[in-house]
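Notes for the one structure printed next.
All protein chains but one are shown at their positions in the complex.
Chains: A and B, in written order; residue numbering restarts at 1 for each.
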Amino acid sequence: MKLSEIAKELGREFDGEDKEITGMNTLADASEHELTFISNPKYVKQIPTTKAGAILVNEAAASYAPKGCTPLVVEDPYWCVAIVSKLFAPPIEDEAGEVSVGEGSIVDKKATLAKGAKIGKNCRIMAGAYVGSQSEIGDNTILYPNVVVYRDCKIGANCIIHANTTIGGDGFGFATNKMGEHKKIYQNGNVIIEDDVEIGNSVTVDRAVFGSTRIKKGVHIDNLVQIGHNCEVGEFSVMVSQSGLAGSTKLGRNVVMGGQAAAAGHLEIAPFNTFAARSGITKSIKEQGKTWAGFPLYEHKVWLRLQGKIAKLLKQ
Amino acid sequence: MKLSEIAKELGREFDGEDKEITGMNTLADASEHELTFISNPKYVKQIPTTKAGAILVNEAAASYAPKGCTPLVVEDPYWCVAIVSKLFAPPIEDEAGEVSVGEGSIVDKKATLAKGAKIGKNCRIMAGAYVGSQSEIGDNTILYPNVVVYRDCKIGANCIIHANTTIGGDGFGFATNKMGEHKKIYQNGNVIIEDDVEIGNSVTVDRAVFGSTRIKKGVHIDNLVQIGHNCEVGEFSVMVSQSGLAGSTKLGRNVVMGGQAAAAGHLEIAPFNTFAARSGITKSIKEQGKTWAGFPLYEHKVWLRLQGKIAKLLKQ
Partner (left out) sequence: MKLSEIAKELGREFDGEDKEITGMNTLADASEHELTFISNPKYVKQIPTTKAGAILVNEAAASYAPKGCTPLVVEDPYWCVAIVSKLFAPPIEDEAGEVSVGEGSIVDKKATLAKGAKIGKNCRIMAGAYVGSQSEIGDNTILYPNVVVYRDCKIGANCIIHANTTIGGDGFGFATNKMGEHKKIYQNGNVIIEDDVEIGNSVTVDRAVFGSTRIKKGVHIDNLVQIGHNCEVGEFSVMVSQSGLAGSTKLGRNVVMGGQAAAAGHLEIAPFNTFAARSGITKSIKEQGKTWAGFPLYEHKVWLRLQGKIAKLLKQ
């Protein structure tokens, strides 16, 4: 899509150098054929280093755009992200079409493979499972009944995805205007699940807004777990039932999230950290190999001591 | 159904004036053709103002029934509600029957439209989705794979309901006798979802026991959220993943429930309040536009200060 067409959709005149734009991305990740945006002032200093071909920006920050990055000056860049995201959203393609099923795989007649779905060898795609358009399932992987994989996702080899789980549903993203009205930000990224991953029942792994949500090799996820868009779960990490990660949080390898534990968004958790049940994580953790508990979060042994102190209040 | 027949089902003799009863409802909402009940003594003072045609009531409170409201005197009115609720429960009707599908809508062959279902224009009803008897789906609405909409519900236009979500499942209601045994209260109400609502994966929105559970225009709901029977979620409100509302709680417009936040039942939350992740709300909030946190709940800034005070206990 031409940049001039995008400008037109936003109700703006466009008189700069026109160029082809293939999608949207963040300041850090956008390439010369992508449109980026700046909505949070704290990222203004990153504008000059972006490689994006164009940027949605308000008037105040427009002059920071580097050479080669055409500024589209708008009043509310984030609201415009929502508008533009829809332009790049692919249509729902679940009608019949060419699919690929590897040798030895059994696809139940009541399962659905949408156009372009690709199933590896020796897979089991059980009744009511749905594999969206262009999604790929690796060898020896099992999708139990009623698993839903949205379009464009990749699931590795030797994975087990249990019943009623959804991979690649839309991340929770929208812009809000001054009237308090919301506009959906279409989630045009995907989910990549590496090999040897097991995921329980009724888990929700959201697709990325741009790029990929990623579950790395050997991860084990229990039932009813939430993984937000653009998260990364490191190799051999473990998430116990009813735990959750808000968007863009990254767990290192062998992190353990106890039952009902949760992390806020945009955090980085170093490898080998363990979080007791119902931990509430609101800051990144750089040290490796510790055990944590509580909300606010403390080292587990400190939390235990603190609970002892709190209990003593009863005697006062 | 005649009032005399209901009395008979309850094992009571009936010698009053007989009348046609079409259903059950609360003291406040029941009309002259409905049966109401009183089980919690604190509502006794509302009895004289009810417009119900009859009331399930124990002996002590029977005399409060106003003219036109026939008292059915029983030992345990709430247990009798459970018995009577079943009499009014419609049969499950998911066999084939006449359905209506608007122009431009695509209903997957693996989706099910039960008898009397009505799909608007340009909808997408994907594989494995189920639309119950008499339920209506507005124009341009998408039901992703394996969404289940129980009977008699209404979903507005331009809604997106993501995979594996259930709309209109039975609310959690039962009566318990002195032996600790439970009897289901059939949930004969419905769910109404207004226009422009987006609901994530594996969300559960329960149908009302009487009347409607209502999600208003422009609401955004993330994955794994619970909304109990008879709740109301105000315009443009936002519920983040794993949050929940117990029965009959009403959120005003633009309320934000953070991740894993929850509200007890029968509360009213004024517009524009924001609840941080894992807030626990146990009282109604009349002020608008504040930010809250914690369980017990405090204003967010007070909660932060309190956590500082608690941390200091470690030094004592």
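Simple rule for what comes next: a contact is a pair of C-beta atoms (placed from the backbone, for glycine too) under 8 Å apart; a residue touches a chain by one contact, two chains touch by 3 or more.
This one's a predicted model, so the numbers in the text were calculated from it and none came from an experiment.
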item: Identified contact with the non-displayed chain, of B:G23, B:G102 or B:G169; value: B:G169
item: Given A:A30, A:M126, A:I269 or A:I285, the one touching the chain that is not displayed; value: A:M126
item: Hidden partner chain, touching residue among B:V73, B:V99 or B:A264; value: B:A264
item: Contacting the left-out chain in the complete assembly, out of A:A28, A:A60, A:A96 or A:I310; value: A:I310
item: Contact residue for the chain not shown (choose from B:G138, B:G156 or B:G228); value: B:G228
item: Contact set of subunit B toward the excluded chain (per top definition); value: 92, 94-95, 110, 112, 128, 130, 146, 148, 150, 164-166, 169-170, 172, 174, 176, 180-182, 184, 202, 204, 206, 224, 226, 228, 242, 244, 246, 260, 262, 264, 280, 295-296, 302, 305-306, 309-310, 313
item: Hidden partner interface residues of subunit A, rising order; value: 106, 108, 110, 124, 126-128, 142, 144-146, 160, 162-164, 198, 200-202, 218, 220, 222-224, 236, 238, 240-242, 253-254, 259-260, 272, 277-278, 307, 310-311, 313-314, 316
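Note that only the chains that are shown with their structure count from here on.
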item: Subunit A and subunit B, separation of their C-alpha mean positions in angstrom; value: 31
